[in-house]
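Before I ask anything, here is the structure I am working with.
Only one protein chain is missing; all other protein chains are in place.
Showing chain A:
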Amino acid sequence: MDADSLLLSLELASGSGQGLSPDRRASLLTSLLLVKRDYRYSRVLFWGRILGLVADYYIAQGLSEDHLAPRKTLYSLNCMEWSLLPPATEEMMTQTSVVKGRFMGDPSHEYEYTELQKTNDGDKVFEEEIVIRIKEETRLVSIIDQIDKAVAIIPRGALFKSPFGPTHVNRTFEGLTLSEAKKLSSYFHFREPVDLKNKTLLEKADLDPSLDFMDSLEHDIPKGSWSIQMERGNALVVLRSLLWPGLTFYHAPGTKNCGYIYVGTGEKNMDLPFML
């Protein structure tokens, strides 16, 4: 959610019970402004909160002029002092995929993971136990990146691609209409397109190159990994990710108010097929 309109956004997204206490709210409003100034971001998003056992991570993201460029991620434990996270790499992803369970809330916490590694010594095969230590900060980076890639969403038309490549906020975006807001096809993944390149020409025929340049939600696997609800009459559409429970996207149809927030444990819901 946009840091500039944090209060309205929080109010809109509060249907899932994920709020911020008044002191957190006030400190975020203060500190994100300073983050924007110090890091020279064109826009700062309050990304959400990862619930730890001891403390919570508050996550913010800074966007550059090009909205689809890799985003800078910051975290904070007290909502005032922000530290920059390194960009996520493939290596981190594979390394942290073995860690299960909840976050601790201490960035320097180390998860220990013992791995059996086979070493060939001549003809004999030894099995050695190797203890791998994984810092929680690394895990945080990779989880945020995974969530971003999987479920960060934006309504169709809120961004537009200029012919030179960069993606900008569409100033003329006035919200989805009511009928559009109920369809998954009017929401896009807020990331570089992956599936779009693999589509056939026929599928791409109806797409508007300046608007339809991202992957649409409707082809997500498994089908039904989103819950879409109209709340407050029809004044608010709320999308909840079932794959990453805790991610809430809200949009008031007919207005520019939209955004997403993640409040959760940072664990993927692997049980989704059983639960539908």
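Definition applied: a residue touches a chain if its C-beta (ideal position, glycine included) is under 8 Å from a C-beta of that chain, and two chains touch if they have at least 3 such contacts; residues count from 1.
Keep this in mind: contacts and distances are computed from a predicted model.
Of the names listed as "Vacuolar protein-sorting-associated protein 25", "Trafficking protein particle complex subunit", "Radial spoke head component 4A" or "Electron transfer flavoprotein subunit beta", the one that matches the UniProt record for the absent chain is "Radial spoke head component 4A".
When the full complex is taken into account, the listed residue touching the unshown chain is A:Leu53, out of A:Leu33, A:Leu53 or A:Ile130.
Contact with the omitted chain, checked across A:Gly19, A:Pro87 or A:Pro222, is made by A:Gly19. Which of A:Gly48, A:Gly175 or A:Pro245 touches the hidden chain is settled by the complete complex: it is A:Pro245.
In the full complex, chain A makes contact with the omitted chain through residues 11-12, 14-17, 19-24, 51, 53-54, 78, 100-102, 160, 162-164, 171-172, 174, 178-179, 208, 210, 227, 229-235, 240, 242, 245, 264-265, 270-271, 274-276.
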